[in-house]
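Okay, so here's the structure we're looking at.
Missing here: one protein chain of the complex. Every other protein chain is in place.
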Amino acid sequence: MIKVGIVGGTGYTGVELLRLLVQHPDVSLEVITSRAEAGVDVAQIFPSLRGRLELAFSEPSTAALAACDVVFFATPHGVAMQQATALLAAGVKVIDLGADFRLKDAHVFQTWYGMEHSAPALLKEAVYGLPEINRKQIINARLVGMPGCYPTAIQLGYAPLLAEEGQGRPALIDTSALIADAKSGVSGAGRKAEVSILLAETADNFKAYGVDGHRHHPEIVQGLQAISGEKNIGLTFVPHLVPMIRGIHATLYARILPSARHHDFQGLFEKFYADEPFVDVMPPGIHPETRFVRGSNMVRLAVRRPGGGDMLVVLVVEDNLVKGASGQAVQCMNLMCGLPEHAGLTHIAVLP
Amino acid sequence: MIKVGIVGGTGYTGVELLRLLVQHPDVSLEVITSRAEAGVDVAQIFPSLRGRLELAFSEPSTAALAACDVVFFATPHGVAMQQATALLAAGVKVIDLGADFRLKDAHVFQTWYGMEHSAPALLKEAVYGLPEINRKQIINARLVGMPGCYPTAIQLGYAPLLAEEGQGRPALIDTSALIADAKSGVSGAGRKAEVSILLAETADNFKAYGVDGHRHHPEIVQGLQAISGEKNIGLTFVPHLVPMIRGIHATLYARILPSARHHDFQGLFEKFYADEPFVDVMPPGIHPETRFVRGSNMVRLAVRRPGGGDMLVVLVVEDNLVKGASGQAVQCMNLMCGLPEHAGLTHIAVLP
Amino acid sequence: MIKVGIVGGTGYTGVELLRLLVQHPDVSLEVITSRAEAGVDVAQIFPSLRGRLELAFSEPSTAALAACDVVFFATPHGVAMQQATALLAAGVKVIDLGADFRLKDAHVFQTWYGMEHSAPALLKEAVYGLPEINRKQIINARLVGMPGCYPTAIQLGYAPLLAEEGQGRPALIDTSALIADAKSGVSGAGRKAEVSILLAETADNFKAYGVDGHRHHPEIVQGLQAISGEKNIGLTFVPHLVPMIRGIHATLYARILPSARHHDFQGLFEKFYADEPFVDVMPPGIHPETRFVRGSNMVRLAVRRPGGGDMLVVLVVEDNLVKGASGQAVQCMNLMCGLPEHAGLTHIAVLP
Partner (left out) sequence: MIKVGIVGGTGYTGVELLRLLVQHPDVSLEVITSRAEAGVDVAQIFPSLRGRLELAFSEPSTAALAACDVVFFATPHGVAMQQATALLAAGVKVIDLGADFRLKDAHVFQTWYGMEHSAPALLKEAVYGLPEINRKQIINARLVGMPGCYPTAIQLGYAPLLAEEGQGRPALIDTSALIADAKSGVSGAGRKAEVSILLAETADNFKAYGVDGHRHHPEIVQGLQAISGEKNIGLTFVPHLVPMIRGIHATLYARILPSARHHDFQGLFEKFYADEPFVDVMPPGIHPETRFVRGSNMVRLAVRRPGGGDMLVVLVVEDNLVKGASGQAVQCMNLMCGLPEHAGLTHIAVLP
């Protein structure tokens, strides 16, 4: 059994980690810390876990965490980078669901997150936890920075198109004007006491936000550049808030290059993801819906070419709390610990 | 492996049965019939099952069903009673999620469901599939009629109170004026093309319905009478429609008899359900919420006595599609087939 | 034109007052105060008002308010009682949407609201702003305490039944065991930064709350006692939270006395409310829905007697922010200022 610790388990990625790990056949949940809720039974905060988890939140303690095989950080940015060095030194594998180890450049981190990076030396070692792109590195990693929810959907949607060039084949799309119009359920904003995400403010409503700049933009660009072989990427990213709890739908636009107009894009995607357990390339005629993956670790996507023209449209859905956060983190843990990649992640989507 | 067939799998209880059975460790899904969708892949109708179920709907066929160990009917009323006799004769165990085998009296069935019962001889044999009340009979049953979604929540909420009298102890509550104010998500109305259950008609809205009479009323009364030792039951049952997909919340009222004013009701409930794997009596101070059981087979309930007065309030939540339908049906199958009662039913609620 | 001031206009009753008053033909909005938002354009906080209201929030100032004809307090409890005396002395009519002037007994106020009442001398003068019950007193009032949202719906639902006795006729119902099972949209909890009312906590969910005691309980009992001629009232009140923005649905239960079994309850209600502009007694066969009054000042209700038995069920719907708060406050203002009672309150419900 893998001994697991969680730092900061009172948010949505925390409770989702708990749901997945409690049902994971190879995991023993040893410690979960929360300064604010120390001493309180986890099941009191999250009664969905009553009868399934006999554990109380404890004060953050490096000793208790250092006794684990794997420690997840389900914390706001700035926490994991404070504690990672010590845990790694103690032989613990560290998986950060926050933003501390996503960006390779400490200056970019500081620009977007408003704080200096306290462990820049680890940035080089940290592996970006997107298994479909970085599986080999994740298997050998001690420290993994999990992608954000939007970046997961958007990178997986563009990857087959960009990887051609990354692998030395002819370019397929104009990467100077990519458009990612993304929509997220409100849980993506976290379990925070803020007026703007009240039901009475967000239900029966739809809006864009962060149009002038969103922290996931540099992360997505960094990822797309890596996939494309460091090609220049011009990306417009507009996130929107959907009156639903879970789910991300990314609608991706890319202009097909004249030389690629006869390319078989459906075939390209199917081949690229043929062996992936958690990516489903849907056949023509079906539109992915977020409920098709609700509560599951699947990404489902479709490739369309409206009117047979030169604009490619990729539709991608994921559950932002599973494949967009905690499920993908467990997927990385499985890889890092030599478990079957799908262990504990075979939940079928809850529909309706 | 238990060989399972499903008749009529295109509704919500059907797809929920599929979700549970595909993940059940001891089940092999052999056949699923639908006259309307014969020949169509199940995963085309329910893409949440893509990659997990390679089965197409087939024409209803007694032969194929007769080769199964268990057949579930996830059909409107009137279907199971046509086919049950033949299947039972072939040695198949039959579990009806519809209404055909809920009511013991064929005349009452005819009154409320508007059709003559075609298999009245089976009504006596049929066991009412509420394991917490009828476990022993279910274990030995060939034919089980599953309770309705409201009746499950309401009977489990009143059972500890009524069973006292049923077991010869002093009565605790005035059974002449029980009030069950129940609220259901819209999936309870089924997957039917009806204007009244459109999102644009039911979202951001709340209403009662069926106040003048609802088919679940005679079923609940029959059940409460059985639990209480055939006591006279006066029940007012008012169902309401909640703008959510899944979940039932029953708010039950019962006037405490003067002789029972010092009874420990919390203790009564805890003791009554002490060994039940799927009923959680919550401690004082917590209100059950439907999301605490979303997607799981749990019932959670709380007993309250506002102002310390003589009105007892029992709050009960269940997922109408799981414990209120398909999950409870799998629970009965497990009992009937000698499997662990919780096999395939350990899903933790999806929260948020 | 009536010169109007509003104290504390940044909550939901505040913005609803603004929506109604800006469209009111006889009102000039002079001042709106908010300590937190002083200097900020109202339309910046509530862009729905852009182009319709050129006013900024100002620091609370008695002078500015004293120049108004009417001042509304859309503030948490404890604010209006601090300022009412001075405003009344300045000849201003005061309408409090908070709880300061609802309860007649300062001790009861202190018990439920956790603070001493600072203006107990005004409690006797203050009129309870339920026009259908207290119209004459409101017309002559200087100070009106507006009913809570639940109390409005519940009192209007029980009033025709209780008023019989209050007016010296034979009693109709057993008032010792009234049950008010009420359901509210989330806006009823206010525009506050609290985790428990986030969309991700309350959408696709249903729960009861405050079962052990809710501040509206003593207010409702006080009102029902007044209507019934100070009869003893035993009331069980259970509020629930509905995943919708606006709307209250109260399901009221009352046991009919044996002597009243042949009473024409539909006729009783229709007669009682025959001349009321904002109460609609619906005919048999229709269930009121909250959307039938969304955005309007109407209450719609229906009387039912399930199975022809002795339990009467009254279904009442209102928009909690209109008839349950700001609309009813404008209705009182109209009465106090000699305007037509329906002035500025003729909005038809927004459906769908």
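Lettered A, B and C in written order, each chain numbered from 1.
Here is the rule we use: a contact is a pair of C-beta atoms (placed from the backbone, for glycine too) under 8 Å apart; a residue touches a chain by one contact, two chains touch by 3 or more.
As the structure is a prediction and not an experimental result, all values here were calculated from the model.
Visitor: What are the shown chains in contact with the chain that isn't displayed?
Guide: When the entire complex is considered, the left-out chain reaches A, B, C.
Visitor: Which candidate, A:22, A:179, A:257 or A:337, sits in contact with the chain we can't see?
Guide: A:179
Visitor: With the missing chain put back, one of C:35, C:52 or C:107 would touch it. Which one?
Guide: In the full complex, the listed residue that touches the missing chain is C:52.
Visitor: From the list C:211, C:241 or C:293, pick the residue that touches the absent chain.
Guide: C:293
Visitor: I'm checking contacts with the chain that's been left out. Which of A:35, A:107, A:136 or A:287 qualifies?
Guide: Among A:35, A:107, A:136 or A:287, only A:287 touches the chain that is not shown.
Visitor: Contacts of subunit A with the missing chain: which residues?
Guide: Contacting residues on subunit A, toward the hidden partner: 177, 179, 181, 183, 185, 200-201, 203-209, 211-213, 217, 234, 236-238, 240, 242-247, 249, 251, 253, 255, 287-291, 294, 304, 306-307, 309, 311, 313, 315, 317, 352.
Visitor: What residue numbers in subunit C mark contact with the hidden partner chain?
Guide: Here the touching residues of subunit C are 12, 15, 19, 22-23, 44, 46-52, 187, 191, 203-204, 245-246, 280, 282, 286, 288-289, 291-296, 298, 300, 321, 346-352.
Visitor: Tell me which stretches of subunit B touch the chain missing from the display.
Guide: 12, 185-187, 189, 191-195, 197-204, 243-245
By our rule, only the chains that are shown with their structure count from here on.
Visitor: To lay subunit B over its twin subunit C by CA atoms, how big a turn is needed, in degrees to the nearest 5?
Guide: Superposing subunit B on subunit C takes a rotation of 180 degrees, nearest 5.
Visitor: Computing the C-alpha centre of each chain, which chain sits at the greatest distance from subunit C?
Guide: A
Visitor: So the centre of each chain is just the mean of its C-alpha atoms; given that, what is the distance between subunit A and subunit C in Å?
Guide: 46
Visitor: Can you check how far apart subunit B and subunit C are, centre to centre, with Cα atoms defining each centre and the answer in Å?
Guide: About 39 Å separates the centre of subunit B from that of subunit C.
Visitor: State, to the nearest whole Å, the distance from the C-alpha centre of subunit A to the C-alpha centre of subunit B.
Guide: Here subunit A and subunit B have centroids separated by 37 Å.
Visitor: Indicate the residues of subunit A shared as contacts by at least two other chains.
Guide: Those would be 12, 187, 191, 203-204, 245.
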